[in-house]
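Note that this complex is displayed minus one protein chain, with the remaining chains in position.
Up next, subunit A:
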Amino acid sequence: MTVTGAETGRRTMPAVAAKGVTKIYGHGDAAVHALRGVDVGFDTGAFTAIMGPSGSGKSTLMHCLAGLDTVTEGEVRIGDVDITRLGDKRLTLLRRDRVGFIFQAFNLLPTLTAEQNIRLPVDIAGRQVDQELFDTVIGTVGLADRLGHRPSELSGGQQQRVAVARALISKPQVIFADEPTGNLDSRSGAEVLSFLRTSVRDLHQTIVMVTHDPVAASYADRVVFLRDGALVTELAAPTPQTVLDTLLKLEA
């Protein structure tokens, strides 16, 4: 099933695009088809959510899109680069310069302070942090008085906000988030999600987020639905109710 959706006709190239992506774990009888030929594009400056039942291949798709995992077949483009053809070194550098991550848990290095964690990707790249952007981001996520603390001294919500700040600071072409609010209560989750929302609107950031939560998905501009490793449908301008309805339909 092919989903080209709203971007047909637009002139801008999608920030990330997958073409016929297949991922098979294991061999022979034990082979698991986690992705079965997924074609999907994510527009620059858009906030897209990926949803689907457990085991449908959401995380796998995200890992393949982000260059964390290899694909069995197909092509993944970040900007104009086909990352499936890159070696580990070039892939790492591409990730460093163009991709940001927010994971469900364990986002931060325990030995570094919040500020050091935020600056880490830029430091690794050996670049200078854009101080103006830094101040804006810190101001937005509200961490100004927490910068000197280590992760163990921060709450789960604060830790996720640090992770969001870190993803934003290197101005990546795309940010991937795998259930970023999965471990948070609804209030902290809502905070994190509105930062993501704001960064898309104000900083023109591209975000791809995997989630189980219809409310979280409703912060996105668009939701794509996976089932058994294939894209089945998508929603534009989702609300919690339309998302829930679509999910129920999928599981039926």
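The working rule: contacts are C-beta pairs under 8 Å (C-beta built on N, C-alpha and C of every residue); 3 or more make two chains touch, one makes a residue touch a chain; residues count from 1.
In this section, contacts and distances are computed from a predicted model.
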Ask   = Between "Transketolase", "histidine kinase", "ABC transporter permease" or "Aspartyl/glutamyl-tRNA(Asn/Gln) amidotransferase subunit C", which matches the UniProt record of the unshown chain?
value = "ABC transporter permease"
Query = Among the options A:57, A:121, A:157 or A:214, which residue touches the chain absent from this view?
reply = A:121
Per the touch definition above, residue among A:24, A:112 or A:129 touching the missing chain = A:112
Note = Out of A:39, A:69 or A:130, the sole contact with the unshown chain comes from A:69
Note = Had the left-out chain been drawn, it would touch subunit A at residues 63, 66, 68-69, 88-89, 92-93, 95-97, 101, 103, 105-107, 109-112, 120-121, 123-126, 152, 166
